[in-house]
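For this view, one protein chain was removed and the others were kept in their places.
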Amino acid sequence: MSVDLEHYLIVGAILFSIGLYLALAKRNFVGVLMGIELMFNAVNLTFVAFSRFVQSPNPLDGHVFVVFVITVAAAEAATALALAVLLYRVRATINVDQIDLLKW
Amino acid sequence: MDDTGTVVAFYLLSAITISSALGVVVVRNLIHAVVFLILSFVGVAGLYITLSADFIAVTQVLIYAGAVSVLILFAIVLTPTGDRGNQETFLRLPALLLALLVAFTLGYVAIDTDWAISDREGFQQTASVIGEALLDKYVLPFEIASVLLLVAMMGAILLVRPDSAMEGK
Partner (left out) sequence: MMRLDADWYDFRDLGNTVGSLLEQIRDWGAPDWVPYVVSGLIGVLAILLWTILSVLAFIWIERRVVGLMQNRIGPNRVGPNGLLQPVADALKLLFKEPITTRDADRILFWLAPIVVFVPTIVVFAVIPFGERMVLADLNVGVLFLIAVGSLNTIAIFMAGWSSNNKYALIGAMRTIAMLISYELIQVLVLLAAVLFVGSMRLGDIVAWQADYGVWILFLQPLGVLGYIVAGAVEMNRSPTDIAEAESEIVAGYHTEYGGIKFGFFYQAEYLAGFAIAAVIVTLYMGGWTLWGLEEWVPGWLIFLGKLYGVFFIYIWSRGTLPRLRIDQLMAFAWKFLLPLSLVNVMIVGGEKLLWQEAELSSGEALPVFGVINWVMAVALIAGWAWFLGHQHQERVAHRALLTKEVGAIHFGEPAPTV
């Protein structure tokens, strides 16, 4: 029994698809954001797994990329949640089904 | 990586992470969903430790479980009549189908590809090497990321400020 790259990649794929389902199917805007954060986590896990297992002259570049992804994810979460609060203030709801003023 | 401790740790942590991610989907209370999300963040941090990425694991706990989760909870508290029932939209079945397709595709690619595996042992010093890379090879993305954080902070503050026409009336 050993744990290889494929195991981590499958865990990452499962987490990514769960995050994708959350982002597409949740009614609350904050639920969508939770799905996006889960997708970021899955991608980070894949990067770190590759950095550990795959031949490379600078293996720790994967970790550097993960630092950048975490940074951008934090900035994006802050902006998205500020938008959620502003949206609530204007429309009294953060139900993504009801925010449809730009529909055709 | 084939010593018993790592294998047991990997399966246990993967079970915790995936089941708490499923908990986020299934639970009918939004705050409980956020608590399950925090648990999945900590589970992913544990998986990083099995990959000997200690700096990234601690950064993950610090930023995701410590800060992003607090942001999400504050957003829920500041939207009182929002939908707290964690229900799905009318697109739940197509989304489920798409998610399953993506999972199978990624899983099949992961298993079928012939990765160029190296036989190095775990990393010894990640923090110092990451630090040197950030200031040596990747200094431009580093500076751009700091500007991005500044802009995001200012944007968030400006978005939720009360309208200046309201003050001092």
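When the chains are written out, they are named A and B in that same order, and each has its own residue count from 1.
Everything below uses one rule, namely that contacts are C-beta pairs under 8 Å (C-beta built on N, C-alpha and C of every residue); 3 or more make two chains touch, one makes a residue touch a chain.
All values reported here derive from a predicted model rather than from experimental measurement.
Visitor: Just name the one of B:Val7, B:Ile31 or B:Val102 that touches the chain not displayed here.
Guide: Residue touching the absent chain, from the options given: B:Ile31.
Visitor: Of the listed residues B:Ser14, B:Thr50, B:Ser69 or B:Asn86, which contacts the missing chain in the full complex?
Guide: Candidates B:Ser14, B:Thr50, B:Ser69 or B:Asn86; residue touching the omitted chain: B:Ser69.
Visitor: Where does subunit B touch the missing chain, residue by residue?
Guide: 4-5, 29, 31-32, 35, 38, 54-55, 58-59, 61-62, 65-67, 69-70, 73-74, 77, 81, 124-127, 162-163, 166-169
The definition used in the following text is that only the chains that are shown with their structure count from here on.
Visitor: Determine the centre-to-centre distance between subunit A and subunit B, using the mean Cα coordinates as centres, and give it in whole Å.
Guide: Chain centres of subunit A and subunit B, defined by C-alpha means, are spaced 6 Å apart.
Visitor: Along subunit A, where are the residues that touch subunit B in the complex?
Guide: Those in contact with subunit B are residues 1-22, 24-31, 33-34, 37-38, 41, 44-45, 48-49, 51-56, 58-61, 63-64, 66-68, 70-79, 81-86, 88-89, 92-97.
Visitor: Under the touch definition given earlier, write down the residues of subunit B that touch subunit A in their complex.
Guide: 1-2, 4, 6-7, 10, 14, 17-18, 21-22, 24-25, 30, 33-34, 37, 40-41, 44, 47-48, 50-53, 55-56, 59-60, 63-64, 67-68, 71-72, 74-76, 78-79, 81-84, 86-92, 94-96, 98-100, 102-103, 106-107, 110-111, 115-118, 120, 122-123, 126, 129-130, 133-134, 138, 141, 145, 148-149, 151-153, 155-157, 159-160
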